[in-house]
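Only one protein chain is missing from this complex, and each of the others stays in its spot.
What follows is chain A.
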């Protein structure tokens, strides 16, 4: 077993100990997203091949795999953001709480209200911190100033950035550091009160300290939200996720408990990848 894998094992064990000391009982969770036979093409590129995945509620699901294997494509399919690319075709089915979201009758606006997204590069609007947070509530029709103020405070507290910005709510969001901007984007996402949060490499543009903060934040958010996170960082996946899916060339090679994937993978390609032999 490689050094990396031993490290992984240690982090996983640490996680387990933490969970046990917190007294979390293992129980059957509800399924939030069930993907069946999903295929996706960008014009000619067959980017997702026969994906079958069932993602649980109130868990962190990590998606790992080498560059270009379809991780972003997959999570962008979960909120149908992928439709913004012209020439995309899909077959198969993704049910969200039992309803097929790929069905044209499922309105994307409804879907994206319930399934929020945090992007790889922090993308605040060129507006004040306050205006960034209330953007979501406002498009959904909330006008009352008092309610909006409350949402702003709650969301910023939820993303653990309230103390850092409470005195400068009306300053431009571009004045924040990269890590703060990313937490602001998470707060902005929370303001819509989604059920699921999709994160596409949310820490890849951040320094280690900000990364740690976001990881801690994800652990907190897990209590109330289902989180699906794409990451290139094996340690991160091992540290924060409950389930891990390993993608390769548009296919899911292995999916299961993070413990198992990182300590005892059943496919040799998974082992090669997490021990750093390719990717």
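Keep in mind that, in the parts below, a contact is a pair of C-beta atoms (placed from the backbone, for glycine too) under 8 Å apart; a residue touches a chain by one contact, two chains touch by 3 or more; residues count from 1.
In this text, contacts and distances are computed from a predicted model.
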- Task: Pick from "Phosphate transport system permease protein PstA", "Amino acid/amide ABC transporter membrane protein 2 (HAAT family)", "Pyridine nucleotide-disulfide oxidoreductase" or "Glutamyl-tRNA(Gln) amidotransferase subunit A" the UniProt protein name of the chain that isn't shown here.
- Result: "Phosphate transport system permease protein PstA"
- Item | Among A:112, A:168, A:232 or A:269, residue touching the chain not depicted | A:112
- Item | Residue, one of A:32, A:62, A:81 or A:237, that touches the chain absent here | A:81
- Contact residues on chain A toward the hidden chain run 79, 81, 84, 86, 108-113, 116-117, 119, 121, 123-126, 135-136, 139-140, 174, 185, 188-189, 192
